[in-house]
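Below: one structure, written as C-alpha coordinates.
Every protein chain but one is kept in place in this view of the complex.
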Amino acid sequence: MNAQVPAGGPARSTYDVIVIGAGPAGMAAATTAARAGLSTLVLDENTVPGGQVYRAATTSPLAGGTVLGADFAKGAALAGGLATSGAEVIQGATVWSLDRDLVVGVSRGGASRLLKAGRVILATGALERPFPIPGWTLPGVMSVGAAQTVLKASGLVPSGTIALAGQGPLLWLLAAQILRAGGTIRAILDTTPKANYLAALPYAAGFLASPYAFKGLALIREVRAKVRVIRGVNRLEACGTGALSSVRFEARGVTQTLALDGLFLHQGVVPHVNLAMAAGVEHRWDEVQHCFHPVLGAGGTTSVEGLLIAGDGAGIAGAEAAVERGRLAALVAVKALQPEASGLPVLAEVEAALARATRGRAFLDRLFEPQREYRIPTGDETIVCRCEEVTAGQIRQSIAVGATGPNQLKAYRRCGMGPCQGRLCGLTVTELMAEERGKTPEEIGYYRLRAPVKPVSLAEIASIPPDDAAVGAVVRG
Amino acid sequence: MFRRIGDPAAATVTIEIEGTLVKARPGDSVTAALLASGLDFCRHTPVSGTPRGPYCMMGVCFDCLVTIDGVGNRQGCLVPVAEGMKITLQKGKREIGQ
Partner (left out) sequence: MSDTADAIIIGGGIHGCSTALHLALRGLRPVLIEKDYAGRHASGVNAGGVRQLARHMAEIPLSARSMDLWERISDLVDDDCGFECHGQVLVAEDAAELEAMRERVAELTLHGFTHEELIDGAELRRLVPAVAETCPGGVVSRRDGAADPARTTQAFRRKAEALGARVFEGLKVEHVVREGRDFVVRAGEKTFRAPILVNAAGAWSGRIAAMLGEAVPVEAIAPMLMITSRVPAFIKPVVILRGRKLSFKQFPNGTVMIGGGYLGRVYPEENATVLDWRKLQQNARTVWDLFPIMREATIIRAWAGIESRMPDDIPVLGKSARHEGLYHQFGFSAHGFQLGPGTGAMMAELIVTGQTNTPIDGLGISRFLS
(Lines give C-alpha, C1' and ligand atoms only; values in the text may rest on other atoms or scores of the structure.)
Protein backbone atom coordinates (compact mmCIF):
# COMPACT_ATOMS: atom_id res chain seq x y z
CA MET A 1 0.00 0.00 0.00
CA ASN A 2 1.33 3.41 -0.84
CA ALA A 3 -0.90 5.34 1.52
CA GLN A 4 0.50 6.15 4.94
CA VAL A 5 -1.20 8.30 7.51
CA PRO A 6 0.60 11.62 7.12
CA ALA A 7 1.99 13.54 10.03
CA GLY A 8 -0.51 15.92 11.54
CA GLY A 9 -3.42 13.55 11.05
CA PRO A 10 -6.07 13.18 13.74
CA ALA A 11 -4.44 12.42 17.10
CA ARG A 12 -7.20 10.03 18.13
CA SER A 13 -9.87 7.98 16.46
CA THR A 14 -12.79 9.08 18.63
CA TYR A 15 -13.79 12.56 19.73
CA ASP A 16 -16.60 14.04 21.74
CA VAL A 17 -17.30 16.49 18.95
CA ILE A 18 -16.19 16.55 15.33
CA VAL A 19 -16.86 19.83 13.56
CA ILE A 20 -16.83 19.68 9.78
CA GLY A 21 -15.90 22.98 8.20
CA ALA A 22 -13.94 25.92 9.60
CA GLY A 23 -15.98 28.84 8.37
CA PRO A 24 -17.63 31.18 10.87
CA ALA A 25 -20.08 28.53 12.14
CA GLY A 26 -17.46 25.81 12.45
CA MET A 27 -14.90 28.06 14.14
CA ALA A 28 -17.45 29.33 16.66
CA ALA A 29 -18.85 25.85 17.33
CA ALA A 30 -15.45 24.25 17.85
CA THR A 31 -14.22 27.09 20.03
CA THR A 32 -17.26 26.78 22.28
CA ALA A 33 -17.13 22.98 22.49
CA ALA A 34 -13.39 22.84 23.18
CA ARG A 35 -13.54 25.55 25.84
CA ALA A 36 -16.21 23.50 27.60
CA GLY A 37 -13.69 20.71 27.86
CA LEU A 38 -14.95 18.43 25.11
CA SER A 39 -12.40 16.69 22.93
CA THR A 40 -13.01 18.54 19.71
CA LEU A 41 -11.73 17.97 16.21
CA VAL A 42 -12.18 20.39 13.33
CA LEU A 43 -11.84 19.02 9.82
CA ASP A 44 -11.57 21.64 7.10
CA GLU A 45 -10.86 21.29 3.42
CA ASN A 46 -9.05 24.57 2.94
CA THR A 47 -5.45 25.27 3.84
CA VAL A 48 -6.34 27.80 6.56
CA PRO A 49 -9.51 28.41 8.59
CA GLY A 50 -12.04 31.00 7.47
CA GLY A 51 -14.42 29.20 5.17
CA GLN A 52 -15.48 31.04 2.06
CA VAL A 53 -16.53 34.34 3.61
CA TYR A 54 -13.33 34.70 5.67
CA ARG A 55 -11.16 32.74 3.27
CA ALA A 56 -7.48 33.20 4.06
CA ALA A 57 -8.53 35.36 7.01
CA THR A 58 -5.10 34.98 8.57
CA THR A 59 -2.95 34.72 5.45
CA SER A 60 -4.49 36.94 2.78
CA PRO A 61 -1.99 39.24 1.08
CA LEU A 62 -4.71 41.90 1.23
CA ALA A 63 -5.57 41.44 4.91
CA GLY A 64 -5.59 44.68 6.82
CA GLY A 65 -5.89 46.75 3.66
CA THR A 66 -8.93 48.55 2.33
CA VAL A 67 -9.76 46.22 -0.54
CA LEU A 68 -11.61 43.47 1.33
CA GLY A 69 -13.50 45.72 3.74
CA ALA A 70 -13.72 45.94 7.52
CA ASP A 71 -15.91 42.85 8.02
CA PHE A 72 -13.12 40.61 6.73
CA ALA A 73 -11.13 41.24 9.91
CA LYS A 74 -13.80 39.40 11.93
CA GLY A 75 -12.55 36.18 10.39
CA ALA A 76 -9.09 36.60 11.90
CA ALA A 77 -10.63 37.13 15.34
CA LEU A 78 -12.65 33.92 15.05
CA ALA A 79 -9.59 32.03 13.82
CA GLY A 80 -7.62 33.40 16.76
CA GLY A 81 -10.25 32.14 19.19
CA LEU A 82 -10.18 28.73 17.60
CA ALA A 83 -6.40 28.53 17.74
CA THR A 84 -6.36 29.01 21.52
CA SER A 85 -9.48 26.97 22.30
CA GLY A 86 -7.81 23.59 22.66
CA ALA A 87 -9.61 22.16 19.64
CA GLU A 88 -7.53 20.02 17.31
CA VAL A 89 -7.74 21.62 13.87
CA ILE A 90 -6.82 19.76 10.72
CA GLN A 91 -6.69 21.70 7.47
CA GLY A 92 -6.58 20.16 4.01
CA ALA A 93 -8.92 17.44 5.24
CA THR A 94 -11.71 16.31 2.93
CA VAL A 95 -14.60 14.59 4.67
CA TRP A 96 -16.00 12.06 2.22
CA SER A 97 -18.35 10.09 4.42
CA LEU A 98 -20.69 10.64 7.34
CA ASP A 99 -23.39 8.24 8.44
CA ARG A 100 -26.12 7.95 11.04
CA ASP A 101 -23.69 6.28 13.45
CA LEU A 102 -21.55 9.44 13.35
CA VAL A 103 -18.68 7.69 11.65
CA VAL A 104 -16.67 10.23 9.67
CA GLY A 105 -14.55 9.20 6.69
CA VAL A 106 -11.81 11.76 6.10
CA SER A 107 -9.01 12.03 3.57
CA ARG A 108 -5.87 14.03 4.09
CA GLY A 109 -2.59 13.97 2.21
CA GLY A 110 -3.58 10.86 0.28
CA ALA A 111 -4.63 8.74 3.27
CA SER A 112 -8.05 8.12 4.74
CA ARG A 113 -9.27 7.41 8.24
CA LEU A 114 -12.59 6.53 9.81
CA LEU A 115 -13.28 8.52 12.97
CA LYS A 116 -16.07 8.30 15.48
CA ALA A 117 -17.77 11.19 17.26
CA GLY A 118 -20.21 11.61 20.12
CA ARG A 119 -21.66 14.58 18.29
CA VAL A 120 -21.02 15.88 14.80
CA ILE A 121 -21.56 19.52 13.95
CA LEU A 122 -21.84 20.06 10.23
CA ALA A 123 -20.72 23.52 9.21
CA THR A 124 -20.32 22.90 5.51
CA GLY A 125 -21.67 26.29 4.57
CA ALA A 126 -23.04 27.36 1.27
CA LEU A 127 -22.21 27.13 -2.37
CA GLU A 128 -23.25 29.39 -5.19
CA ARG A 129 -26.54 28.58 -6.83
CA PRO A 130 -26.07 27.04 -10.27
CA PHE A 131 -26.43 29.63 -13.05
CA PRO A 132 -27.24 27.51 -16.10
CA ILE A 133 -27.21 29.84 -19.08
CA PRO A 134 -26.00 29.04 -22.58
CA GLY A 135 -22.20 29.05 -22.57
CA TRP A 136 -21.70 28.91 -18.80
CA THR A 137 -19.20 26.10 -19.28
CA LEU A 138 -16.89 28.18 -21.51
CA PRO A 139 -13.42 28.93 -20.15
CA GLY A 140 -13.53 32.58 -19.13
CA VAL A 141 -16.86 32.21 -17.40
CA MET A 142 -16.46 31.84 -13.65
CA SER A 143 -18.54 32.42 -10.60
CA VAL A 144 -18.35 35.65 -8.62
CA GLY A 145 -17.37 33.59 -5.60
CA ALA A 146 -14.44 32.16 -7.55
CA ALA A 147 -13.13 35.63 -8.35
CA GLN A 148 -13.50 36.63 -4.73
CA THR A 149 -11.68 33.53 -3.56
CA VAL A 150 -8.58 34.24 -5.63
CA LEU A 151 -8.75 37.90 -4.67
CA LYS A 152 -8.73 37.08 -0.96
CA ALA A 153 -6.31 34.18 -1.00
CA SER A 154 -3.88 35.24 -3.69
CA GLY A 155 -4.44 38.91 -4.43
CA LEU A 156 -5.57 38.17 -7.98
CA VAL A 157 -7.71 40.79 -9.69
CA PRO A 158 -9.62 40.07 -12.91
CA SER A 159 -7.90 41.71 -15.86
CA GLY A 160 -8.94 42.47 -19.41
CA THR A 161 -12.52 43.36 -20.23
CA ILE A 162 -14.83 41.82 -17.69
CA ALA A 163 -18.46 41.92 -16.66
CA LEU A 164 -20.39 40.71 -13.66
CA ALA A 165 -23.84 39.28 -14.23
CA GLY A 166 -26.62 38.26 -11.90
CA GLN A 167 -27.68 39.59 -8.54
CA GLY A 168 -27.16 39.39 -4.82
CA PRO A 169 -25.00 41.00 -2.13
CA LEU A 170 -21.85 39.07 -3.05
CA LEU A 171 -21.93 40.41 -6.59
CA TRP A 172 -21.89 44.02 -5.37
CA LEU A 173 -19.23 43.25 -2.79
CA LEU A 174 -16.94 41.73 -5.41
CA ALA A 175 -17.53 44.67 -7.74
CA ALA A 176 -16.48 47.08 -4.99
CA GLN A 177 -13.44 45.00 -4.11
CA ILE A 178 -12.30 44.83 -7.74
CA LEU A 179 -12.62 48.60 -8.06
CA ARG A 180 -10.76 49.22 -4.80
CA ALA A 181 -8.01 46.92 -6.02
CA GLY A 182 -7.61 49.07 -9.13
CA GLY A 183 -9.52 46.82 -11.50
CA THR A 184 -12.08 47.89 -14.04
CA ILE A 185 -15.48 46.46 -14.87
CA ARG A 186 -17.02 46.94 -18.30
CA ALA A 187 -20.57 46.44 -17.00
CA ILE A 188 -22.73 44.92 -14.33
CA LEU A 189 -25.63 43.04 -15.85
CA ASP A 190 -28.26 43.08 -13.12
CA THR A 191 -30.78 40.29 -13.55
CA THR A 192 -33.02 41.29 -10.62
CA PRO A 193 -36.59 41.38 -11.97
CA LYS A 194 -38.55 44.55 -11.29
CA ALA A 195 -41.23 42.52 -9.58
CA ASN A 196 -38.76 41.58 -6.83
CA TYR A 197 -38.62 45.16 -5.58
CA LEU A 198 -42.36 45.13 -5.04
CA ALA A 199 -42.27 41.68 -3.46
CA ALA A 200 -39.54 42.78 -1.05
CA LEU A 201 -41.18 46.06 -0.06
CA PRO A 202 -43.32 44.69 2.79
CA TYR A 203 -40.13 43.44 4.45
CA ALA A 204 -38.18 46.69 4.03
CA ALA A 205 -38.63 47.83 7.64
CA GLY A 206 -36.82 44.77 9.01
CA PHE A 207 -34.04 45.25 6.51
CA LEU A 208 -33.54 48.94 7.27
CA ALA A 209 -33.07 48.03 10.93
CA SER A 210 -30.51 45.35 10.06
CA PRO A 211 -26.73 45.62 10.01
CA TYR A 212 -26.77 44.97 6.25
CA ALA A 213 -28.83 47.96 5.16
CA PHE A 214 -26.37 50.77 5.54
CA LYS A 215 -23.37 48.79 4.37
CA GLY A 216 -25.24 47.29 1.43
CA LEU A 217 -26.60 50.54 0.12
CA ALA A 218 -23.23 52.25 0.49
CA LEU A 219 -21.61 49.46 -1.45
CA ILE A 220 -24.07 49.74 -4.32
CA ARG A 221 -23.55 53.52 -4.43
CA GLU A 222 -19.77 53.05 -4.50
CA VAL A 223 -20.02 50.68 -7.45
CA ARG A 224 -22.63 52.61 -9.43
CA ALA A 225 -20.47 55.69 -9.39
CA LYS A 226 -17.82 53.89 -11.43
CA VAL A 227 -19.51 51.13 -13.40
CA ARG A 228 -22.25 51.01 -15.98
CA VAL A 229 -25.09 49.00 -14.47
CA ILE A 230 -27.61 47.52 -16.90
CA ARG A 231 -30.80 46.52 -15.13
CA GLY A 232 -33.54 44.06 -16.01
CA VAL A 233 -31.24 41.75 -17.95
CA ASN A 234 -32.97 38.84 -19.68
CA ARG A 235 -31.84 36.07 -22.02
CA LEU A 236 -28.28 36.22 -20.75
CA GLU A 237 -25.91 34.12 -22.82
CA ALA A 238 -22.15 33.57 -22.80
CA CYS A 239 -20.81 33.26 -26.35
CA GLY A 240 -17.59 31.96 -27.82
CA THR A 241 -15.93 28.96 -29.42
CA GLY A 242 -13.59 27.14 -27.07
CA ALA A 243 -13.49 30.18 -24.78
CA LEU A 244 -15.62 33.17 -23.86
CA SER A 245 -15.58 36.00 -26.40
CA SER A 246 -18.72 37.95 -25.58
CA VAL A 247 -21.91 38.12 -23.61
CA ARG A 248 -25.33 38.60 -25.20
CA PHE A 249 -28.45 39.71 -23.39
CA GLU A 250 -31.67 41.58 -23.67
CA ALA A 251 -32.48 44.72 -21.69
CA ARG A 252 -35.59 46.83 -22.21
CA GLY A 253 -36.42 44.68 -25.19
CA VAL A 254 -33.14 45.39 -26.97
CA THR A 255 -30.55 42.66 -27.60
CA GLN A 256 -27.02 43.76 -26.87
CA THR A 257 -23.61 42.15 -27.16
CA LEU A 258 -20.45 43.02 -25.24
CA ALA A 259 -17.02 41.65 -26.16
CA LEU A 260 -15.48 40.19 -23.00
CA ASP A 261 -12.45 38.37 -21.63
CA GLY A 262 -14.13 37.36 -18.42
CA LEU A 263 -17.70 36.95 -17.22
CA PHE A 264 -18.49 36.38 -13.54
CA LEU A 265 -21.88 34.94 -12.65
CA HIS A 266 -23.77 34.94 -9.39
CA GLN A 267 -27.35 34.57 -8.24
CA GLY A 268 -27.07 33.91 -4.55
CA VAL A 269 -25.93 31.03 -2.44
CA VAL A 270 -27.67 27.86 -1.28
CA PRO A 271 -26.93 25.37 1.51
CA HIS A 272 -24.25 22.82 0.73
CA VAL A 273 -26.30 19.76 1.55
CA ASN A 274 -24.31 16.84 0.16
CA LEU A 275 -22.82 15.55 3.38
CA ALA A 276 -25.99 16.10 5.41
CA MET A 277 -28.11 14.35 2.82
CA ALA A 278 -25.66 11.46 2.55
CA ALA A 279 -25.90 11.06 6.33
CA GLY A 280 -29.66 10.70 5.96
CA VAL A 281 -30.73 14.10 7.33
CA GLU A 282 -34.28 14.98 6.33
CA HIS A 283 -34.46 18.01 4.03
CA ARG A 284 -37.30 20.14 2.74
CA TRP A 285 -37.76 22.45 -0.20
CA ASP A 286 -37.63 26.13 0.65
CA GLU A 287 -40.16 27.98 -1.50
CA VAL A 288 -38.55 31.38 -0.96
CA GLN A 289 -34.88 30.50 -1.33
CA HIS A 290 -35.57 27.85 -4.02
CA CYS A 291 -33.35 25.21 -2.51
CA PHE A 292 -33.40 22.30 -0.09
CA HIS A 293 -32.54 22.93 3.53
CA PRO A 294 -32.31 20.52 6.45
CA VAL A 295 -35.24 20.17 8.82
CA LEU A 296 -33.85 21.45 12.11
CA GLY A 297 -34.80 21.51 15.75
CA ALA A 298 -33.54 23.81 18.48
CA GLY A 299 -29.83 24.52 18.24
CA GLY A 300 -29.53 22.78 14.88
CA THR A 301 -30.54 19.23 15.78
CA THR A 302 -31.52 17.06 12.81
CA SER A 303 -33.43 13.88 12.08
CA VAL A 304 -30.16 12.00 12.71
CA GLU A 305 -29.49 11.64 16.42
CA GLY A 306 -26.32 13.39 17.48
CA LEU A 307 -25.87 15.23 14.18
CA LEU A 308 -26.21 19.01 14.30
CA ILE A 309 -26.04 21.56 11.51
CA ALA A 310 -24.92 25.16 11.89
CA GLY A 311 -24.20 28.04 9.55
CA ASP A 312 -25.40 28.54 6.02
CA GLY A 313 -25.68 24.77 5.54
CA ALA A 314 -28.68 25.04 7.85
CA GLY A 315 -30.32 27.62 5.56
CA ILE A 316 -28.82 30.81 4.22
CA ALA A 317 -28.51 33.53 6.85
CA GLY A 318 -25.01 34.96 6.44
CA ALA A 319 -21.74 34.99 8.36
CA GLU A 320 -22.85 36.78 11.53
CA ALA A 321 -25.79 34.42 12.01
CA ALA A 322 -23.48 31.49 11.29
CA VAL A 323 -21.32 32.36 14.27
CA GLU A 324 -24.33 32.34 16.62
CA ARG A 325 -25.73 29.14 15.12
CA GLY A 326 -22.34 27.53 15.58
CA ARG A 327 -22.38 28.50 19.26
CA LEU A 328 -25.93 27.21 19.67
CA ALA A 329 -25.05 23.83 18.16
CA ALA A 330 -22.02 23.57 20.41
CA LEU A 331 -24.19 24.35 23.43
CA VAL A 332 -26.47 21.44 22.50
CA ALA A 333 -23.44 19.14 22.37
CA VAL A 334 -22.02 20.45 25.62
CA LYS A 335 -25.34 20.03 27.40
CA ALA A 336 -25.46 16.39 26.35
CA LEU A 337 -21.82 15.46 26.90
CA GLN A 338 -20.47 17.84 29.56
CA PRO A 339 -23.48 19.31 31.38
CA GLU A 340 -21.36 20.55 34.29
CA ALA A 341 -19.19 22.76 32.05
CA SER A 342 -19.03 26.42 33.04
CA GLY A 343 -18.04 29.69 31.49
CA LEU A 344 -20.13 29.05 28.40
CA PRO A 345 -21.87 31.63 26.26
CA VAL A 346 -25.30 32.39 27.71
CA LEU A 347 -28.01 30.77 25.63
CA ALA A 348 -30.40 33.73 25.75
CA GLU A 349 -27.66 36.11 24.66
CA VAL A 350 -26.65 33.91 21.75
CA GLU A 351 -30.26 33.60 20.68
CA ALA A 352 -30.71 37.37 20.84
CA ALA A 353 -27.58 37.88 18.78
CA LEU A 354 -28.89 35.40 16.23
CA ALA A 355 -32.18 37.26 16.02
CA ARG A 356 -30.30 40.51 15.37
CA ALA A 357 -28.12 38.88 12.74
CA THR A 358 -31.04 37.44 10.81
CA ARG A 359 -33.05 40.63 10.75
CA GLY A 360 -33.53 41.76 7.19
CA ARG A 361 -33.13 38.29 5.69
CA ALA A 362 -36.73 38.15 4.50
CA PHE A 363 -36.18 41.34 2.53
CA LEU A 364 -32.95 40.09 0.94
CA ASP A 365 -34.50 36.69 0.10
CA ARG A 366 -37.30 38.35 -1.81
CA LEU A 367 -35.30 41.10 -3.42
CA PHE A 368 -32.73 38.61 -4.69
CA GLU A 369 -35.08 35.75 -5.51
CA PRO A 370 -33.46 34.40 -8.68
CA GLN A 371 -35.37 34.65 -11.90
CA ARG A 372 -37.09 31.57 -13.21
CA GLU A 373 -35.29 31.73 -16.58
CA TYR A 374 -31.94 31.50 -14.78
CA ARG A 375 -33.05 28.62 -12.56
CA ILE A 376 -34.76 26.59 -15.26
CA PRO A 377 -33.14 26.92 -18.68
CA THR A 378 -35.70 27.81 -21.31
CA GLY A 379 -33.64 26.58 -24.27
CA ASP A 380 -32.88 22.93 -24.86
CA GLU A 381 -29.19 23.41 -25.69
CA THR A 382 -28.12 24.76 -22.29
CA ILE A 383 -25.91 22.39 -20.33
CA VAL A 384 -27.41 21.51 -16.96
CA CYS A 385 -25.04 18.78 -15.74
CA ARG A 386 -21.55 20.15 -16.37
CA CYS A 387 -19.73 16.92 -15.49
CA GLU A 388 -21.60 14.60 -17.81
CA GLU A 389 -22.55 17.37 -20.25
CA VAL A 390 -26.29 16.76 -20.16
CA THR A 391 -28.47 19.47 -21.66
CA ALA A 392 -31.88 20.71 -20.61
CA GLY A 393 -33.29 19.24 -23.82
CA GLN A 394 -31.93 15.80 -23.02
CA ILE A 395 -33.47 15.98 -19.57
CA ARG A 396 -36.81 16.96 -21.08
CA GLN A 397 -36.56 14.00 -23.49
CA SER A 398 -35.85 11.63 -20.61
CA ILE A 399 -38.90 12.91 -18.76
CA ALA A 400 -40.96 12.37 -21.90
CA VAL A 401 -39.97 8.69 -22.01
CA GLY A 402 -40.62 8.01 -18.37
CA ALA A 403 -38.04 9.48 -15.98
CA THR A 404 -40.06 10.72 -13.03
CA GLY A 405 -37.35 11.99 -10.68
CA PRO A 406 -33.69 12.98 -10.44
CA ASN A 407 -32.60 9.47 -9.51
CA GLN A 408 -34.07 7.95 -12.63
CA LEU A 409 -32.43 10.67 -14.65
CA LYS A 410 -29.11 9.31 -13.45
CA ALA A 411 -29.93 5.99 -15.06
CA TYR A 412 -31.29 7.55 -18.24
CA ARG A 413 -28.60 10.12 -18.91
CA ARG A 414 -25.89 9.84 -16.24
CA CYS A 415 -27.10 13.29 -15.20
CA GLY A 416 -25.60 14.12 -11.80
CA MET A 417 -23.29 11.11 -11.90
CA GLY A 418 -20.03 12.99 -12.38
CA PRO A 419 -17.50 13.96 -9.72
CA CYS A 420 -19.37 17.08 -8.54
CA GLN A 421 -22.21 14.80 -7.46
CA GLY A 422 -24.97 17.15 -8.44
CA ARG A 423 -23.64 20.23 -6.70
CA LEU A 424 -23.78 22.22 -9.95
CA CYS A 425 -26.97 20.70 -11.36
CA GLY A 426 -29.12 19.25 -8.58
CA LEU A 427 -31.34 22.26 -7.97
CA THR A 428 -31.76 22.90 -11.68
CA VAL A 429 -32.78 19.30 -12.25
CA THR A 430 -35.30 19.35 -9.42
CA GLU A 431 -36.95 22.55 -10.62
CA LEU A 432 -36.83 21.56 -14.28
CA MET A 433 -38.46 18.21 -13.56
CA ALA A 434 -41.05 19.86 -11.33
CA GLU A 435 -41.95 22.27 -14.12
CA GLU A 436 -42.13 19.60 -16.80
CA ARG A 437 -44.14 17.18 -14.69
CA GLY A 438 -46.45 19.73 -13.04
CA LYS A 439 -45.26 18.76 -9.56
CA THR A 440 -43.72 20.71 -6.72
CA PRO A 441 -39.94 20.56 -6.20
CA GLU A 442 -40.67 18.93 -2.83
CA GLU A 443 -42.55 16.12 -4.60
CA ILE A 444 -39.80 15.70 -7.19
CA GLY A 445 -37.10 15.58 -4.52
CA TYR A 446 -33.34 15.64 -4.95
CA TYR A 447 -30.64 13.19 -5.98
CA ARG A 448 -30.12 10.45 -3.43
CA LEU A 449 -26.65 11.31 -2.23
CA ARG A 450 -24.15 8.81 -0.95
CA ALA A 451 -20.66 8.61 0.37
CA PRO A 452 -18.11 9.24 -0.89
CA VAL A 453 -19.50 12.76 -1.22
CA LYS A 454 -16.20 13.63 -2.85
CA PRO A 455 -14.15 11.22 -4.94
CA VAL A 456 -11.54 9.28 -3.01
CA SER A 457 -8.87 7.05 -4.49
CA LEU A 458 -9.20 3.27 -4.46
CA ALA A 459 -5.77 3.12 -2.82
CA GLU A 460 -7.02 5.22 0.08
CA ILE A 461 -10.10 3.05 0.60
CA ALA A 462 -7.95 -0.07 0.40
CA SER A 463 -5.58 1.33 3.05
CA ILE A 464 -7.97 2.54 5.74
CA PRO A 465 -6.16 1.56 8.97
CA PRO A 466 -7.83 -1.49 10.52
CA ASP A 467 -7.61 -0.14 14.07
CA ASP A 468 -9.81 2.88 13.57
CA ALA A 469 -12.40 3.18 16.28
CA ALA A 470 -15.22 3.45 13.81
CA VAL A 471 -15.44 -0.32 13.74
CA GLY A 472 -17.67 -2.30 15.98
CA ALA A 473 -19.85 -0.97 18.73
CA VAL A 474 -21.61 2.27 18.15
CA VAL A 475 -21.62 4.40 21.26
CA ARG A 476 -23.49 7.62 21.63
CA GLY A 477 -23.01 10.07 24.41
CA MET B 1 -7.58 36.71 -17.09
CA PHE B 2 -6.14 37.79 -13.72
CA ARG B 3 -3.27 39.95 -12.55
CA ARG B 4 -1.57 40.02 -9.19
CA ILE B 5 -1.66 42.93 -6.80
CA GLY B 6 0.39 43.38 -3.69
CA ASP B 7 4.09 42.80 -3.24
CA PRO B 8 5.57 41.00 -6.29
CA ALA B 9 8.53 39.89 -4.18
CA ALA B 10 6.14 37.71 -2.19
CA ALA B 11 6.01 35.22 -5.06
CA THR B 12 8.76 32.98 -3.76
CA VAL B 13 7.61 29.51 -4.75
CA THR B 14 8.67 28.06 -8.08
CA ILE B 15 6.42 25.52 -9.71
CA GLU B 16 6.42 23.95 -13.15
CA ILE B 17 3.35 24.18 -15.35
CA GLU B 18 3.53 22.06 -18.49
CA GLY B 19 7.30 22.41 -18.41
CA THR B 20 7.33 26.18 -17.86
CA LEU B 21 8.73 27.52 -14.58
CA VAL B 22 6.32 29.88 -12.85
CA LYS B 23 6.59 31.92 -9.66
CA ALA B 24 3.76 31.63 -7.18
CA ARG B 25 2.95 32.96 -3.72
CA PRO B 26 2.92 30.73 -0.69
CA GLY B 27 -0.79 30.31 0.04
CA ASP B 28 -1.74 30.18 -3.64
CA SER B 29 -3.74 27.20 -4.70
CA VAL B 30 -2.47 25.38 -7.77
CA THR B 31 -5.39 26.75 -9.76
CA ALA B 32 -4.80 30.31 -8.57
CA ALA B 33 -1.17 29.97 -9.68
CA LEU B 34 -2.36 28.68 -13.05
CA LEU B 35 -4.75 31.60 -13.46
CA ALA B 36 -2.05 34.09 -12.49
CA SER B 37 0.54 32.56 -14.80
CA GLY B 38 -1.07 33.72 -18.02
CA LEU B 39 -0.54 30.22 -19.40
CA ASP B 40 -3.26 27.95 -20.78
CA PHE B 41 -5.37 26.81 -17.83
CA CYS B 42 -7.91 24.61 -19.62
CA ARG B 43 -8.42 20.90 -19.35
CA HIS B 44 -10.52 18.83 -21.71
CA THR B 45 -13.67 17.14 -20.51
CA PRO B 46 -13.57 13.34 -20.52
CA VAL B 47 -17.06 13.19 -22.06
CA SER B 48 -16.80 15.36 -25.19
CA GLY B 49 -13.23 16.65 -25.10
CA THR B 50 -14.24 20.32 -24.99
CA PRO B 51 -12.03 22.80 -23.13
CA ARG B 52 -13.03 23.80 -19.61
CA GLY B 53 -11.61 26.28 -17.16
CA PRO B 54 -11.98 26.54 -13.41
CA TYR B 55 -15.44 27.74 -12.37
CA CYS B 56 -16.04 27.77 -8.60
CA MET B 57 -12.58 27.87 -6.95
CA MET B 58 -14.02 26.33 -3.78
CA GLY B 59 -13.83 22.63 -4.45
CA VAL B 60 -17.31 21.88 -5.69
CA CYS B 61 -17.31 22.07 -9.51
CA PHE B 62 -14.39 19.76 -10.37
CA ASP B 63 -13.60 21.82 -13.45
CA CYS B 64 -10.08 22.61 -12.23
CA LEU B 65 -8.90 18.98 -12.27
CA VAL B 66 -5.17 18.74 -12.98
CA THR B 67 -2.37 16.25 -12.64
CA ILE B 68 -0.03 17.20 -9.81
CA ASP B 69 3.31 15.43 -9.48
CA GLY B 70 1.95 12.55 -11.51
CA VAL B 71 -1.28 12.10 -9.59
CA GLY B 72 -4.25 12.89 -11.78
CA ASN B 73 -7.77 14.20 -11.21
CA ARG B 74 -6.76 16.46 -8.35
CA GLN B 75 -8.78 19.54 -7.54
CA GLY B 76 -6.19 22.24 -8.17
CA CYS B 77 -8.20 24.83 -6.26
CA LEU B 78 -7.79 22.86 -3.01
CA VAL B 79 -4.10 22.02 -3.25
CA PRO B 80 -1.58 24.63 -2.08
CA VAL B 81 1.47 25.19 -4.25
CA ALA B 82 4.77 23.75 -3.04
CA GLU B 83 8.29 24.32 -4.26
CA GLY B 84 9.12 22.19 -7.29
CA MET B 85 5.57 20.99 -7.86
CA LYS B 86 4.95 19.79 -11.41
CA ILE B 87 1.53 20.45 -12.91
CA THR B 88 0.21 19.06 -16.14
CA LEU B 89 -3.15 19.82 -17.70
CA GLN B 90 -5.53 16.99 -18.43
CA LYS B 91 -6.05 17.06 -22.14
CA GLY B 92 -8.28 14.29 -23.37
CA LYS B 93 -9.42 11.28 -21.40
CA ARG B 94 -7.26 10.68 -18.37
CA GLU B 95 -5.06 7.58 -18.31
CA ILE B 96 -4.91 5.58 -15.12
CA GLY B 97 -1.92 4.00 -13.50
CA GLN B 98 0.42 6.81 -14.39
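Before moving on, here are some points about what is shown:
Per-chain numbering from 1; labels A and B assigned in written order.
Going forward, contacts are C-beta pairs under 8 Å (C-beta built on N, C-alpha and C of every residue); 3 or more make two chains touch, one makes a residue touch a chain.
None of these values were measured; they are calculated from a predicted model.
Only one of A:G9, A:G37, A:G280 or A:G393 touches the absent chain when the whole complex is considered: A:G280.
Of the candidate positions A:S39, A:S60, A:S97 or A:T302, contact with the hidden chain is made by A:S97. Residues of chain B in contact with the chain left out of this view: 46, 71-73, 93-98. Although one chain is not shown, part of chain A still touches it, namely residues 1-2, 97, 99-101, 103, 105, 114, 280, 402, 404-405, 407-408, 410-412, 414, 417-419, 421, 448, 450-452, 455-459, 461-464, 466, 470-471.
Criterion: only the chains that are shown with their structure count from here on.
Rounded to whole angstrom units, the spacing between the C-alpha centres of chain A and chain B is 22. In the complex of the two chains, the chain B residues touching chain A come out as 1-7, 10, 25, 27-29, 32-33, 35-36, 41-42, 45, 47-48, 50-63, 65, 71, 73, 77-78, 80. By the touch rule above, chain A contacts chain B in their complex via residues 45-48, 52, 56, 59-62, 67, 92, 94, 110, 127-128, 137-143, 145-147, 149-150, 153-160, 181-182, 242-243, 261-262, 272, 386-389, 418-420, 423-424, 454-455.
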